[in-house]
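A protein chain is absent from this complex, but the other protein chains hold their places.
Moving on, here comes subunit A:
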Amino acid sequence: MAASTAQVLSLYRKLMKESSKFPSYNYRTYALRRVQDAFRANRSVEDPKMVEQLLNQGRDNLDMIRRQVGLPQTHAHTHTLVHVRTKLFQQGLKYFDAHSKILFFHHNNFSKEMFSINRPT
């Protein structure tokens, strides 16, 4: 059975969708990036046997990602700082430094000291 473009694209879409479900930032970005790079690298493969083999590898990887994503995630939630910072930035907060605990307000320069907060011990 010759593999069609539609099959390849469908597999790609499924892989990207499943990969985006990883709760861990590092695993998620790695999976998305790796899938994309692997499909790009094999873009010009002509031999149908090779294509079929690669597609089977892709399907095995899809199953693996489904299993890993479906693992119970009670302790696996890891929001790293980069992840949170991009979210906050999107919400319109200009800069939030979790460690030095100073919130910068865009407009009031004098209130920088006003709102510096010591971490409650």
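A few points about this structure:
Following the convention adopted for this analysis, contacts are C-beta pairs under 8 Å (C-beta built on N, C-alpha and C of every residue); 3 or more make two chains touch, one makes a residue touch a chain; residues count from 1.
Quick note on the criterion: contacts and distances are computed from a predicted model.
Think of the chain that is not pictured: of "Electron transfer flavoprotein subunit beta", "50S ribosomal protein L19, chloroplastic", "Cysteine desulfurase" or "Mini-chromosome maintenance complex-binding protein", UniProt labels it "Cysteine desulfurase".
Screening A:L9, A:M50 or A:M64 for touch with the missing chain picks out A:M64. In the full complex, the hidden chain is touched by subunit A at residues 22, 25-27, 29-31, 34, 37, 61, 64-65, 67-68, 77-82, 84-86, 98-99, 101, 103, 114-115, 117-120.
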